[in-house]
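Other chains dropped; remaining ones untouched in position.
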Amino acid sequence: MQTFSVYELNEFDRDSPAFLEFSSQTVNRVNPLTGAHVHALGDQVPFTNKLYDGSLKLRLGITAGICLLMKNYPGMGTPEMKRQQFFTPDRYETLMTWYFGDFGHISGQGPFINYQDTLMTITGGVGFFREARGVVRLHNISPFKFFYTFTLTGIPQLPKHLTAEVVPPSEDAAAVPEAVACDPRFTLRNFSN
Amino acid sequence: MQTFSVYELNEFDRDSPAFLEFSSQTVNRVNPLTGAHVHALGDQVPFTNKLYDGSLKLRLGITAGICLLMKNYPGMGTPEMKRQQFFTPDRYETLMTWYFGDFGHISGQGPFINYQDTLMTITGGVGFFREARGVVRLHNISPFKFFYTFTLTGIPQLPKHLTAEVVPPSEDAAAVPEAVACDPRFTLRNFSN
């Protein structure tokens, strides 16, 4: 069993996410005080963001997937979360893939609850991750920053690229400028983009 | 190989399902006699319902997922099915997760054909079901009641909570009132909700 962590960061340059307001509930589609759409079953959030290693010094690739809104839980979440712009306490069902350039990719399925950590199952992988099994812990930092910790079996020994010292997750987490700029010394080979 | 059964019941208190009428076929979008939307490729049905054990005496948690309508098969289904309100003979492609509170969860993918039993594959699991592999048989009782039988490998011995005597599926199937009321003696610990 091997463990490593990665960051998914939305740098607002991929037109992601697309918030599709398909909810069909019959009441409260709109907040009467603010006019805002109320999240509910039926809403969908396709997304594709940047993927960095846990040290935030290596651009790995991208994420790609969809969050299907299952239920809104009014009032849930910490005071810190409630201060964040765009935060609403929601439970999603998620299908996604993490792309690591020439290294391959990992696919997963399961819950995303934005006011608590969740575990998704690993459904399989390709390349280095070809026989991957296990789970991934999803830690929501903000609506635009996510921290994942994979615990996998069935893969060869992790390369040092994926086991550098991890920067603890915080709202300030950001990749180093060279990685953001895709400097070749700060990217995986043929990093997914 | 171990087997157990669960019930998914729609108790109409979760605003589920959301029937999203996205079908884009060029003809027959509407039944000329009734004005009703005709199901077709493109329609989507996100859902989240209650999950009970096979004895209908234990609230386990919830289901969460989406059915993607692939094709409508006019005329298919038994006379009993055709008597049910809202029944139309459809084939869906489904992605879903069954949530069992502190026990963990199981994810699956595959066909849902509402006029015959189908087998979906188990794509993985978390917690007790962490190494789960196998299949689940989906038996459609009505548009609001479903009976699943899992046949799994890779998990520890099933606890007695999941192996109580099963109530045979019928249109009258309903959880005992204490389980519906979430009486702690009739729920899994931290049952998903």
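Every chain is named by a letter (A and B) in the order it is written, and numbering of its residues begins at 1.
Just so it is clear, a contact is a pair of C-beta atoms (placed from the backbone, for glycine too) under 8 Å apart; a residue touches a chain by one contact, two chains touch by 3 or more.
Just so it is clear, the model here is predicted, and its values are computed rather than measured.
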With 2 of the identical chains shown in place, the whole complex in this structure file contains a total number of copies equal to 3
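The working rule: only the chains that are shown with their structure count from here on.
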Using just the Cα atoms, superpose subunit A onto subunit B and tell me the rotation angle to the nearest 5°.
120
Whole-Å distance, C-alpha centre of subunit A to that of subunit B, is 27
Residues on subunit A engaged by subunit B in the complex (per definition of touch):
22-26, 40-42, 44, 68-71, 91, 93, 95, 109-111, 119-124, 133-135
Inside the complex, what are the residues of subunit B that reach subunit A?
14-20, 46-48, 64-66, 95-97, 99, 104-105, 107, 109, 123-127, 130-131
